[in-house]
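Just one protein chain is left out here, and the rest sit where they should.
First chain written, first letter: the chains are A, B and C, and each begins at residue 1.
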Amino acid sequence: MIVFALRRTLGFAATLLLAALAIFFLLDLLPGDPAQFILGISATPEKLAVLRTQLGLDAPAHERFVGWVWGMLQGDFGTSYTQQAPVAGLIWERLAVTLPLAGLAMILSVLVGLPLGIIAARWRGKGVDTSIMVLAQMGVAVPSFWFGMLLTLLFAVALRWLPPGGFTPWSENPLLALRGLVLPSIALALPQASILARVMRTALVDVRGQDFIRTARAKGLTMGEAIWRHGVRNALLPVLTILGLQLAILITGTIIVENVFYLPGLGRLIFTAIGERDLVLVRGATIILVLAVTATMLLTDIAYALVDPRLRERSPS
Amino acid sequence: MTNLMKSLGLALALAGAMAGTALAQPSEVRIGVALEPPILDPTAGAAEAIDIVVYQNIFEGLTRIDQNGEVQPGLAREWTISPDQLTYTFKLAEGVTFHDGTAFDAEDVKFTFERILAEDSVNAHKEFFTPITAMTVIDPLTVEMTLDHVVGRFLFDLGRGDAVIVAPESADNNANEPIGTGPFAFVQWNKGSRVVLEAYGPYWGEPVHLSKATYVFISDTSTMTNALLAGDVDGTNNFATEALGVFEGNPQYQILVGTTEGETILGTNNRKPPFDNLKVRQAMAHALDRQAIIDGATYGYGTPIGAPFAPHNPYYVDLTGTYPHDVEKAKALLAEAGFPDGFSATLKLPPVAYARLSGQIIASQFAEVGIKLELINMEFAQWLDEVYTNNDFDLTIISHVEPFDIGNYANPDYYFGYDNPQFQALITELNGTTDEARRKELAVEAQTILANDAVNGYLFELAQTGVWNAKLTGMWQNSPIEGLVLRDIRWTE
Amino acid sequence: MSLLEVRELSVRFGGSEAVSDLSFAVGRGERFGIVGESGSGKTLTALAITGLLPEGAEVFGSIALDGEPLPSDERQMARLRGKRIGLVFQEPMTALNPLVRIGEQIEEAISLNGGDEGPLDVSRLLQEVGLEPRHGRRYAHQLSGGQRQRVMIAMALAGQPDLLIADEPTSALDLVTQRKILDLIAEICARRGMTLLFISHDLKAIAALCTRVMVMQKGRLVELGPTERVFRAPEAEYTGKLVAASRFDIPDGARVPGPELLKVEGVSREFRQGGFLPWRGKPLRAVDEASFSIGTGECLALVGPSGCGKTTLAKIVVGLDTASSGGLQLEGTSYRGRDLPNALRRDVSLVFQDPFGSFNPRMTLGRSLMEPLRLASGLTIAERLERVRNAVRAVGLDTGMLERYPHEFSGGQRQRLAIARALVTRPKLLVLDEPVSALDVSVRGEVLALLARLRAEYGLTYLLISHDLDMVRAMADRVLVMEAGRIVEQGSPQELFAHPKHRMTRELVAARLPEIGASPAKI
Partner (left out) sequence: MRRVLAHPSLAIGLAATLLFAALGLLSLAWTPYPIEQIVIPRRFLGPSPEHWLGTDHLGRDMASLVMSGTLTSFVVAALAVAIGAGVGVPLGLAAAAWGGPVEWLVLRLSDFVFAFPAIVVAILITTLVGPGASNAVVAIGIFNIPVFARVARGGALSVATLDFVAAGRLAGLGNAAVAFQHLLPNIMSLLIVQGTIQLSLGILSEAGLSYVGLGTQPPDTSLGLMLRDAQSLFLLHPWLTLVPGLCIVLIVIALNIAGDGLRDAIDPRLRQSETNVTA
């Protein structure tokens, strides 16, 4: 097991390094720079020059890259050009919104998606199965921001049960903060729950045909008992892979929902920071996102190996 | 069909608003604004969003601009100007303290202006204050400034956000923890979400009515609509015109329509052919149908302008008649200029709703006279880089929101590149005189030259369409200066 | 009174009838065999008896156990199945739950069904089927095919069943393991006095194990009676055909081999076991210092249990793999495996074991057969087409097949086409990897006869890989016995079968099932 974990961690580190390189040099290609943005309409060549040196924009690229990576290893992500505040602090504030949002959406999609998938598989071909599958089709097809709008209109504006958006920091009032995340996480969870339901149903239907289920029935179990004792665990393997991927998609995909519910998430931070050419902030936020996603994928792989002994020794793909 | 929908909107709003007001304490207000400021120090950044939060709320200048654009006494209670109009002596208010308790006196004023004029200063309008050659502290409550030449609008410029008085002890971290002398003190800033201010107890001036004010940052129009309807936000100073219909005729809300200093123009690159040819510019002016653009882009809110000057300004003269909408005349002029079957050009648009919408409308209007426009939408930083700094553009649409910025046309390096010595001389004379009658005469002459030269396509003055809770009063109808002054705002019930 | 009584049993899948009104009875303690080719419905009959038919199957007729009809309620049927009937299936690779340790799976069988007759525990069951308690802690993928089949038997025995149904328990195993499993089943049934229902397509296994046999064809009962009588003097013409097909006629005298064609000197092949860290674990030597040579026109057989390295050696000979040490010489040119030059690749070709995997389903047979001709660069298109047509005719098939796709042909036809593809470059050496073991008994004889004819006609040299000694005795001039990568003995088939010297050879010879029709030697 250790060799397996070691191999995957090495892959993880390689992906991160690749990401750091790509982010840094790709972002450098962007035309325009933070100095211009800060001075805006009143920019004059001398003022631009002064500001650029102040912000350290004119050092050669490779030097800045090494400085950036070395700083990151010590937890210092540099200071934001436009907001003149430590990038690490800014990102941490925003992560406190994006991660719980992604987490809540994940939990919701599991609590809704998996049971629906199991029910659909249990009554395969019956009415409940087809209706769940049609719902799942709809769930995947609805654009998330449109769905978010409908949710806000119903629950926030008309029924006044939930806030239409905005976010009160956890430190100030955790309950309000949580209430603020309910609608956005539902909007995010809908497509993911639909995918989960379909994958769970397919996995369970396929497992019915496996030989070891027939052996279990031969041992004296009914079909239902055989599936419950042997089938479900095997069916969870493909579901586990999808879960890992979905969490990754959720983390990077919250930007649109953050916009609809005006949540101060990491996605929107990156979006506005790029607009302001605040590249040191964009770099920091993006590498954190990449870190979060690759860490999720690493954990999924390890979890997969824990569940499936076949992966432990054989050199994993 | 639509009135059914409107009543639905109404019903929703009614349900929303009733419950909404009960929650908010009478002395608190939550204001929705579209853009979040990058920093909170108005002396170190040009963005309008900074002044919206801090100007005359947290920070104050020597003078103060009121809602009609007039100069009023600020921290300087009164002042005397020397006969040669080169020396200003200011008597400062007594018992004024900064929010961190430190005292305010002439030294702070001297420090503020030295900081603006310093070598590494990043002040957005340093050039307005370069004429100051000497600052002398006569006593803790009197300070004297001498200029090297007469500046007609000096007192107005002292009232801008860029010239607010800061203390040496707190100046450096005003970006994130602003310390000023204003009626409201800074509480906290949750980046990406909101800024909270509260009334500053020991404020030297008249006390304000509000105990707490929160700015909530919502960039998306539909989300702002929901926030207003749900009572999550009590009002906004500038709401997107296309969605105003939701609040029209709704007793829970009031719509404040006013003017701004935003002259919206079709920026034309005068250096680049064919735009260096006057006939071509005249043809384009004739091709523009201003009223159709206003109806389409801002749903009828906004006043047509014939020259780059704000209609609410006393010096304004209506020159919209110079080149009336006339397709045939436009075609004729194009033919005379050597473009019988028109030409094609690019129209680079910054990411603001009025620009994107009017861009499309102008493209279809120009198409009628044979000018084929290719629309290129770009981000603000990219617009600044390509259009504003490198002048790599044919046409663009932008609104100049700074007060009295007709002087830009006297700067040949400005992005649209207009170089008319006669006009430049006129502007220098205008800046040099303080006599009202003479200034008005010169201003009118300046506007006429620009109108006739059709330097740019003058479209309309951006209107300010605020949507507020009906029970709120004291909000400024117009915005003659960048900012959202909270001083007079209070709940009526 | 018979333990199991089946009357007019029919099984239908949406219209088509897979089993049609089958009636037979199995007495207590009897060993009853069902024989038939694939698709004859024998497995479906077993599944019908135990109520494990796949979804969508309709069952007619009646089945009674100890006189009482099988319960219709699923739960009662499941409990009865677990307690009274033991089941062993064909495919050991997928029959066990991959995520649960073996011991736990057996424990589950015990807790479900055992418990009333004294303390039955996992280790005793494992011992009974010839495994050690430490195997209990392993997972399914850590055991060999034979070991997994033993675990299946242990599970079947957990409930002390009266009836053991074994459906093709050994067809996926190599000869030696096959014989051990059959012996184990026979010994357990005798010791426990259990009734056995043995299903297979291998007549010799049925003859060795069963007292009565039922022959099935396309879902119908063709013949039923005592095994010895049915195989010695079959009444049904179909049974006769099956009996003839499963006996190989021994050829006349061996031919004198021509000059040396292939020489293999000290070839070894090592596989690194350690995962990522190279120094972990000693390398596994799949082939260990193998040396031999083949004369032109000779048919040399490489025999040994699965995993002895014969296939790896074959891959090196044809150039699909490379030796870690040692070298080979083909017609004087030396090479070490993949570095076999293209000019020489024309002279060597390989026929695979599984006919269903040897052709690209998306290519017409014509194109597949043309592929090896890339090596014969000199030929024009017309000449190539002619070569392909000749090869197809040589294997006794009509050239019309070239435009069609592989899935339209039976296993036997595909294996003939595979041989045609191997002939198309007019090779000198033909390596045959288990050429007939995947085919139905009736078809095997034809393919072997074809191979013998081609060898005589074209003077081909064969390197035959197999674990089936009877087939080897019918085909090969000389035999090499391999064990754990090393060649342990060699000689003519007759010598080795008469008096095998090495332990491995003795085991192989002993594992051969007695010929049917001859004296009924029961094991």
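Heads up, the rule we're going with is that a contact is a pair of C-beta atoms (placed from the backbone, for glycine too) under 8 Å apart; a residue touches a chain by one contact, two chains touch by 3 or more.
Just so we're clear, the structure is a prediction, and the values are computed from it rather than from any experiment.
Trainee: So there's a chain missing from this view; which of the remaining chains does it actually touch?
Mentor: Output: missing chain touches A, B, C.
Trainee: Out of B:75, B:240 or B:369, which is the one that touches the chain we can't see?
Mentor: B:240
Trainee: In the full complex, which of A:101, A:289 or A:305 touches the chain missing from this view?
Mentor: Hidden-chain contact among the options goes to A:289.
Trainee: Of the residues C:375, C:397 or C:484, which one touches the chain left out of the display?
Mentor: Once the missing chain is taken into account, the touching residue is C:375.
Trainee: When the complex is taken as a whole, what residues of chain C touch the one chain not shown?
Mentor: On the side of chain C, residues 318-320, 342, 345, 349-350, 352-354, 357-363, 368, 371-372, 374-375, 421 touch the unshown chain.
Trainee: Residues of chain A in contact with the chain that isn't shown?
Mentor: 11, 14-15, 18-19, 22-23, 26-27, 29-32, 137-138, 140-146, 149, 153, 198-199, 202-203, 206, 238, 241-242, 244-245, 248, 252-253, 255-256, 259, 267, 270-271, 274, 282, 286, 289-290, 293-294, 297, 317
Trainee: Can you list where chain B touches the absent chain?
Mentor: These residues of chain B touch the chain that is not shown: 1-2, 5-6, 8-9, 12, 220-222, 225, 229, 240, 242-243, 245-246, 292, 295-296, 351, 356-357, 359-361, 363-364, 367, 375-379, 382.
Here is the rule we use: only the chains that are shown with their structure count from here on.
Trainee: Both chain A and chain C are touched by which chains?
Mentor: Touches both chain A and chain C: nothing.
Trainee: Mean of the CA atoms for each chain, then the mean for all of them together: which chain is nearest?
Mentor: That would be A.
Trainee: From the C-alpha centre of chain A to that of chain C, how far is it in Å?
Mentor: Distance between chain centres, rounded to whole Å: 50 Å.
Trainee: Just the number, please: Cα centre separation of chain B and chain C in whole Å.
Mentor: 87
Trainee: Per the centroid of Cα atoms for each chain, what is the distance between chain A and chain B, given in Å?
Mentor: Centre-to-centre distance between chain A and chain B: 39 Å.
Trainee: Two-or-more-chain contact residues of chain C, please, as numbers and ranges.
Mentor: None at all.
Trainee: Give every residue of chain A touching chain B within the complex, in rising order.
Mentor: The touching residues are 30-33, 36-44, 47, 50-51, 54, 82-85, 90, 93-94, 149, 152-153, 156-158, 160, 163-167, 169, 259-265, 268-269, 272, 274-278.
Trainee: Residue numbers of chain C touching chain A in their complex, please.
Mentor: Those in contact with chain A are residues 50, 52, 54-55, 74-75, 78-79, 81-83, 85, 87, 89, 91, 94-100, 108-109, 112-113, 139, 141, 152, 155-156, 158-159, 275-277, 280.
Trainee: Please name which positions on chain A make contact with chain C in the complex.
Mentor: Touching chain C from chain A are residues 3-4, 6-7, 208-212, 214-223, 225, 229-230, 233-234, 307-310, 313, 315.
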